[in-house]
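To start, I am sharing the structure in question, which I have written as structure tokens.
With one protein chain held back, the other chains of the complex are shown just where they sit.
Moving on, here comes chain A:
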Amino acid sequence: MEFELDSGNTAFMLTAASLVLLMTPGLAFFYGGMVRGKSVLNMMMMSFGAIGVAGLIWVLYGYSAVFGGDLGGGWLGNPFEFFGLQGATDDQSLMAASGVPFLVAAGYQATFAIITVALISGAVADRMKFGAWLVFTAVWVTVVYLPLAHWVWGGGLLSATGLTEGLSTPIDFAGGTVVHINAGTAGLVLAIVLGKRRGFGKEAMRPHNLPFVMLGAALLWFGWFGFNAGSEFAADNVAGRAWLNTLLATGIAMLAWLATEKVRDGHATSLGAASGIVAGLVAITPAAAAVDTWGAIAIGIVAGVLCALAVGLKFRFGYDDSLDVVGVHLVGGLVGTILIGFFATDANSTWYPDGAQNGLFYGGGLTQLATQTIVALAAVLFSFTATYVIALILKATIGLRVSDEAEVGGIDLAVHAETAYETLGVGARVVTEVK
């Protein structure tokens, strides 16, 4: 096929890519506000670090390992086919059908790898060595993200021709499995391997800056329009459907989270609003263009209520998923991925891959529900196992955790030699002249 540049679609995809990249600094604020004042810089640095590491890996061999020719069996693409993203023609663009050049398509996908690994950092707040985090991001993107993205989006094990070939084609519009179930599961594993923060469940560990959390939620929401609408790869009516559902489900999930809190705790909180927003965004991601207005509303309600309840699980089971990567991303990702089995529809400007079925409530029977469940469980199983192996190896070799002294005194000061706020440095004075 002769490549024909579509400047409208290309401009849209460049804009969408920039929006998605903004999500990661947004996440830095969302997470940074939730930790204590003594570890906010480290929290934010984990997100920024992820941009550098995952961005480099993506350009070197990441894109190629996901979208390159399958090495056999649907496990992984050829990491050397597009090594360094050099020498490919625009005919080979992932988005060639909508006239978007190769490099724009590759750049857009880079931002997904970056945000996915950054999401995990919420599980390890206050206590992970920064160097170990950078090594973890490199290894995790390579060993977990790239294969799973290939399975779902690169024609691999969880695509139309994968495990569910006899049933139906799985639907994951913008990354419910690859991004959210994956990051949520990895967060659970890291929280378990790393162990609890000192004082978890005893000391008060309240968020030190809720306006930061609100700002982060706002930036995430804004960027998420690029994530979901951009996943159409073209500026068209399906992108409009994804955009609209990203507005609707998210707002509803926020309200549902607040209602849950009001009933359970007596107050609707700003942290609850910010959390509900992210839970809604996560849940609508795989379904963004696969459900209609009523499906989006239903997904928003279920995600808001279930995630608000799920964030309490860590106290019951005793794992310190500090900022609720599991409760929000794993649970929200599962909600969205599985509810597609009830609400998928081919009407009203939705996106509908060949071989997919309507959901149970739209006359399609149980087939799509079965497919979605299989895909979700496969993603959990793979991510859990692979992340566990990585975490154990890193723990035994370079070590994952800072000393008790550094953790209690504040990881910002111990690891980065900085403090975020003057008040933390009362009594400090200049001991050597700045050169």
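In this text, a contact is a pair of C-beta atoms (placed from the backbone, for glycine too) under 8 Å apart; a residue touches a chain by one contact, two chains touch by 3 or more; residues count from 1.
The criterion applied here is as follows: contacts and distances are computed from a predicted model.
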{"item": "Identity of the absent chain, which is to be given by its UniProt protein name, from \"Probable sugar-binding periplasmic protein\", \"NADH-quinone oxidoreductase subunit K\", \"Urease accessory protein UreF\" or \"Nitrogen regulatory protein P-II\"", "value": "\"Nitrogen regulatory protein P-II\""}
{"item": "Full-complex contact with the absent chain, from A:S93, A:S275 or A:T387", "value": "A:S275"}
{"item": "Listed residues A:I115, A:L219, A:V311 or A:I340, member touching the removed chain", "value": "A:V311"}
{"item": "In chain A, positions touching the absent partner", "value": "204, 206-207, 261, 264-267, 269, 271-272, 275, 308, 311-312, 315, 324, 327"}
